[in-house]
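Every protein chain of the complex appears in place save one, which is left out.
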Amino acid sequence: MAPRPVLFKCLMCGHEYDGMYDADNVTERTCPKCRSNSVRRLPAKKDK
Amino acid sequence: MMDVGRHPNVELMSFSEVESVSGFVGNFHVTVRKKARYVDPSECTACGECEKVCPVAVPDEYQQGFSSRKAIYLPFPQAVPSSYVLDMENCLGNNPIACGKCADVCEKECINYDDQDELVNFEVGVIIAATGMDVYDPTEYDEYGYTRFDNVITSMEFERLICAGGPTGGHFIRPSDHESPKSIGFIQCVGSRSKDGRGNPYCSNICCMNTVKDTLLLCDHYPGVEAKVFYMDIRAFGKGFEDLYIRSKEEGVKYIRGIPGDVVEDSQTKNLVLNVENTTTGKIEKHELDLLVLSQGVIPRRDGAQIKQLLTLSSTSDGFVMESHPKLKPVDAPTKGVYIAGCVESPKDVKDSVTQASAAAARASILLNAGKTKIEAITSNVDIEKCNYCDVCSKVCPYNAILSADKKTNKPPTIIEAACAGCGACAAECPQDAISMRHFTDEQIMAQVDALLSVDPHKHLIVFACNWCSYAGGDMAGTSRLQYPTTCKLIRTMCSGRVDEKFVLQAFRLGAPMVLVSGCHFSDCHYINAVHWTQKRMDRLWNKLDRLGIRADRLQLEWISAAEGQKFAKVMRDMEEKLKQVTEEEIEYTMKKLEEEAKKEEEKKAKKAVKRAKVTQDQEVNA
Partner (left out) sequence: MAVKTKEPEELRIGVFVCECGLNIQGTVDCTSVSEYAETMPDVVAVIQNKYTCADPGQNEIKKAIAEHNLNRVVVASCTPKIHEPTFRQCVADAGLNPYLFEMVNIREHCSWVHQGEKDFATEKAKDLVRSGVARARFLQPQIEAEVPITKAALVIGGGVTGIQTALDLADGGHKVYLVEKEPTIGGIMAALDKTYPTMDCSI
């Protein structure tokens, strides 16, 4: 699967930011705001 | 150097790099890339005829760029192996029509423009990483004018200028006018003990004594020369070091306590004027010097990442390699059968490097002499009864230690015990719970979760910590006496990749307000990339909690290295803050919800079992 743009959310400070996700090449995530690693890849929003 | 080149037991592979390392203690498979040298070192007699005819001249790295070398060159006269090497990047081209002069004059015919990199494979029982260090580049300290003023040099450049084998034949001159400098200054701690974000915060260990040595060389070669050393502290702590320092002072070298604020060049004389606050007298002083030497610090190797990854070495916060134990196992790497020695571990001088080298050799000899070793019984097992041949396990395994299952031929997955390192990623990922880890079984870990939460569950922060990094980071916090709240209760697994979804859900089901999963930074993972599975699983878990209406941020994830005691303590304090925000209603809801989920899951399983039993029955009837 090719890398795709996703939305990340830091579960420590709540900061949300855009990033890329590549299932074949997982990289370490760090919140750019608070440096926590509790960074969740938010599931893609379904079309309403 | 010569001894090692001709030792019958040493196979010297120069101009080579380790490409890959696999296997385990006693049985490492190594692939080394022998880079194309274009000169056959076994034939080359270092006669030097090729060098004479080579038309290319480039700066000589060995002489710090003070002189030039040819495209075909001997790195330095005492090089081992004593063989020329062709620098293809600067060669006029391996097309003989373009040049080809060197091959024409080589009597031994050992120059081959078509030489290729060669991969060599071999097996070893132990590995010693002695990859060394780099020196700090003082360019960013612009106030010293290293790149702006001719007569500001580094300590490495000083070495070449004072050396009889150097570009000037040992005549110590300054770059601007090639005159012998009469007054020479040294600035200490350039790039070391820095607090302003430039350079490094640590002490580079060797620079004080290196400068003391330099001043003694100057006084010896050029009596009457004026030498001044600008310093914060002189650290002359080793055996015989204080004597050298005293000797240097007795020779008339001036030691001035204070680091210059700036350096100005006299455009006419090219002399340098330093402004410095002498912190002993409290006065601002001006010093005019013919030459200024920046005593540059030591840094971890710039190209060190690859070896660290190949040998699963982790770094301390200063970037040097972490040892197994700072006092008791200073040359052991965390991976069994791997040792570290020299400046890869921390900045050190020749004596300390040699001491560690012998220590590492002795430690490695223990295994080599024993001829065998035992492997911790923490490997994985497949329960074939439970397995449905989905083959997830073989895809998860970072070591390729699981031979694929095959549904068609009813071939279950097979675990190669010697290759299994015991991370447990397969056990956590197996959808059928068919894989168990010896000594870290599901029931053992679940029992810990249950026991911790059997008393005052809402008071506990359940922390899953990997053995190598996070648990050790907790140890580091302890050794450093860093204080944090008592709520956290650690459960150790070998790798965070072992942390099964059900462990986390069980903790929440029993009333834990918060759960933290912690493991190694990706670059430090002791199981190649098992930690990737941790992150993927966390995404799944967060989604699941979300679906169930449980706040996802009650489950946290942190990568904490063995050296990050500070981070460990900070994370525990942050968790405490989060924990305080979890309400009793939330916990109650979570417990109820997960209880329902667990029941549903069980019903599903029961249905499946009935179905499966039916299928088997039908099969038997058909047979």
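Should a chain be cited, it is by its letter among A and B, assigned in written order, with residues numbered from 1 in that chain.
One rule holds for everything that comes next: contacts are C-beta pairs under 8 Å (C-beta built on N, C-alpha and C of every residue); 3 or more make two chains touch, one makes a residue touch a chain.
Keep in mind the model is a prediction, meaning the values are calculated, not measured.
In the full assembly, the chain not pictured is in contact with B, by the touch criterion defined above. Considering the full assembly, B:483 is the residue among B:68, B:483, B:583 or B:616 that touches the omitted chain.
Of the candidate positions B:133, B:225 or B:259, contact with the hidden chain is made by B:133. Across B:12, B:246, B:284 or B:384, the single residue that touches the chain missing here is B:12. Screening B:71, B:99 or B:162 against the full complex identifies B:162 as the residue touching the chain left out. From the options B:91, B:152, B:212 or B:466, the residue with contact to the chain not on display is B:212.
Assume only the chains that are shown with their structure count from here on.
Chain centres here are Cα averages; for chain A and chain B they lie 27 Å apart.
Looking at the complex, you find that chain B touches chain A at residues 521-523, 529, 532, 535-536, 538-539, 542-543, 552-553, 555-559, 574, 578.
Residues 11-12, 14, 23, 26-29, 36-41, 43 of chain A are the ones that touch chain B when the two sit in their complex.
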